[in-house]
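Can you read through this structure? Questions will come right after.
A single protein chain has been omitted; all remaining protein chains appear in their positions.
Order of writing sets the chain letters: A, B and C. Residues in each chain are counted from 1.
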Amino acid sequence: MADIHVNLAGISLKNPVMTASGTFGYGTEFADLVNLSDIGAIIVKGTTLHPRQGNDYPRMAETASGMLNCVGLQNKGVDYFCTHIYPQIKDLDTRVLVNVSGSAPEDYAECAARINALDAIPAIELNISCPNVKQGGMAFGVTVEGAQSVVKAVRKTYHKPIIVKLSPNVTNIADIARAVEAAGADAVSCINTLMGMAIDIERRRPVLSIATGGLSGPCIKPVALRCVWQVAQAVSIPVVGLGGISTATDAIEFLLTGATAIQIGTANFLDPAVSVKVAQGISHWLDQHGCRSVQEIIGQLES
Amino acid sequence: MADIHVNLAGISLKNPVMTASGTFGYGTEFADLVNLSDIGAIIVKGTTLHPRQGNDYPRMAETASGMLNCVGLQNKGVDYFCTHIYPQIKDLDTRVLVNVSGSAPEDYAECAARINALDAIPAIELNISCPNVKQGGMAFGVTVEGAQSVVKAVRKTYHKPIIVKLSPNVTNIADIARAVEAAGADAVSCINTLMGMAIDIERRRPVLSIATGGLSGPCIKPVALRCVWQVAQAVSIPVVGLGGISTATDAIEFLLTGATAIQIGTANFLDPAVSVKVAQGISHWLDQHGCRSVQEIIGQLES
Amino acid sequence: MQKFLRDLTVSEVSFPHKRYVLIKLTDTQPLPPMLPGQFVEVKVEGSPSTFLRRPISINYVDTAANQLWLLIAMVGAGTRTLGTLKAGDHLNLLFPLGNGFSPMQQQGETVLLVGGGVGVAPLLQYGKVLKQQGAQPIFLLGSRTAEDLLQLDLFQAIAPVYTTTEDGSAGEKGFVTQHSILSTMHFDRISCCGPKPMMVSVARYAKQTNTPCEVSLENMMACGLGACLCCVEKTVKGNVCVCTEGPVFNINDLTWEI
Partner (left out) sequence: MQKFLRDLTVSEVSFPHKRYVLIKLTDTQPLPPMLPGQFVEVKVEGSPSTFLRRPISINYVDTAANQLWLLIAMVGAGTRTLGTLKAGDHLNLLFPLGNGFSPMQQQGETVLLVGGGVGVAPLLQYGKVLKQQGAQPIFLLGSRTAEDLLQLDLFQAIAPVYTTTEDGSAGEKGFVTQHSILSTMHFDRISCCGPKPMMVSVARYAKQTNTPCEVSLENMMACGLGACLCCVEKTVKGNVCVCTEGPVFNINDLTWEI
């Protein structure tokens, strides 16, 4: 059996498969259907300083090999998370990370500060690339200054590893990656969703309540691989790859391209047990190919 | 029968369906399979001042609901086009436009100048967004300055309508659209392909010879619709929509979103007769919905 | 209730009407407990344009035969593909999902079950269970035409059935809310499933007559597990997931204008 454990910015994961924020709830919703202990890490849904109702319905549209969503960070706020959710998940036999979002650097910093106090949360992922909120969200992720402002603010209040989730909706994702690395990020995850739109021709309206939304699913995998490839060459901190991963083959593509770990998002909606199947598939592939460790393929793309 | 003729920057098209550059050859390749006279316009493949061999094989990868290509503007140059191709297509009973690309503004300008002399070519499309050539190509399309430099240079030598094909691989496509409008563009077409990548895990290499390529097909339609929506609100010149269109429903989505005409690209590879089927489908839908003219739906999205 | 992800076997496929397919599924092991009003998420194979699972309400559970019935309106590529399933094929189900209709509140209560179109599907199982529990279900089923009235014989075998059709080809002409029993009979409570306009008018009737009323919503959803947060309904408690807090809601918890 190949060793598939990875070290992500100092955090040891039993395997490189993480579940992406906003696609796996708090993990507990999936407990009937998959053994959470077999997942490398769970990134719980986007959490903000204050509770958010998110956007109006409709929030979803099915597209070719993917879907659009405009949830808009609906969550009950960080305090509710700390008091009501954290106790339920702190003893899970896997890594639990929190995805943090906000409308201003100070919000991110304060939200992160409260999570810093939670011993069982080894790291956070900063969402500076949510395309579905008016203020903040993606606005930060598309400029060097905006991205750095958030990371620097959080770096002051949060003393464990910070993973910054990058937006693909930019001209040069490598520039943003270098900027957040310089600002103190310990890792980057890419990509967040692509900004897209769907139209209802009978009603002559956008399908989504706020017109546009984030595109995810296998349709964006080629863009995600390109972004991981560009970012992995641009920074020395680890890269977490995501975007349309639903099989072990997909995951291995990202690992070869330079990802130290990968996240599974939309595929959780199609198969709640997919994350564990992918982890097992990676292990099986490594064995078949005579690899002793997943380290033998990470970033080993020839070109 | 609804009137589906449209006026694109002064060019009258018998219907809003154009075939996208690089997906329909010079039209003649499809003459056995579709009545070219039933197509609104044919945009012939990317033409450059000097002949180009393009990139090495492999140039293509199949993806979820789409494909990647890195052809790299293979063509025999503008002089060959003028002397050998033009005579074969100048009498076609449809509009024939030429897509022009280059490595420097001067190349674009000189290439356009030679096409300006061809009476049967009513307009050109400037490709400032090809992701598959090292110099030029997309490099121009991702900055306001680069985009304007090409358009201004061509505006001096080309005296018929100029359509500028925009890249979606930017942070703000509306800014680029406004810039080319200010520089003298008569219309914009969006979108060109999204930059993507595919991996062969057994060979541990990128599938494509130059690693990355342009993603096209239904997978990118949501991104294309979003771009058309943003651009249509940003400029007053007409917008030509393309990106994953393969049915009349797709086309109507783009028309409602603000496109005066649409282009069909990758779908030509799956069904050589798709462009005419889409044109007929638009007409049928308009009749069903009691619209006298396609003008009644162009840009009529409620939001 | 515990959820399962299983490949069930298609034991029978029939077409009550050209636009509807009834799929009877069975399993090698006993089917798990399911409540009336709960739903399943089915994985559609072989339909390139169908990316997400399709939520389908539970039409009927035949415990003796270890069968689960799904009554599906073939409206899109995904549901049409489900209509091509043959006996012996497998169908991957995520189930049971959601909260279901309320169990009997008091012995002998009269419960009006109002269904419209394919919305009648979950009422068959619900009516059966209410009857078994000792309540008196009464069915009020509406549709466009007589041939859209589905499974009438099965409903009639359980309890009295009143019908309306928009074209008058069966039962009283018009909408369910125009049926005469609404003015001539009393009901302890109402449960309703169908197109939203229908459910809104039923909710209005219930409010006017101070009759407790619950409705089953069909918001577009992806995961069915409360993870994607796409199927939210605005309630008095804010936006909640229809897949986990619903699909059945008491009308007093909704923010409909009634």
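FYI, a residue touches a chain if its C-beta (ideal position, glycine included) is under 8 Å from a C-beta of that chain, and two chains touch if they have at least 3 such contacts.
In this text the structure is predicted, and so the values were computed from the model without any measurement.
Contacts of the undisplayed chain with visible chains (whole complex): B, C. For the chain left out of this panel, the touching residue among B:15, B:47 or B:65 is B:65. Of the candidate positions B:3, B:79, B:106 or B:271, contact with the unshown chain belongs to B:271. Seen across the whole complex, the unshown chain contacts subunit C at 46-48.
Annotation for subunit B: contacts to the undisplayed chain at residues 22-25, 29-30, 32-33, 45, 53-54, 56-60, 62-67, 69, 71, 74, 217, 266, 268-273.
Basically, only the chains that are shown with their structure count from here on.
Think of the whole protein's Cα atoms as having one middle point; the chain whose own Cα middle lies nearest to it is A. Each chain gets one centre point, the mean of its Cα atoms, and the points for subunit A and subunit C are 36 Å apart. Subunit B has its Cα centroid 34 Å from the Cα centroid of subunit A. Each of the following residues of subunit A touches two or more other chains: 63-66, 217.
Residue positions of subunit C touching 2 or more other chains: there are none.
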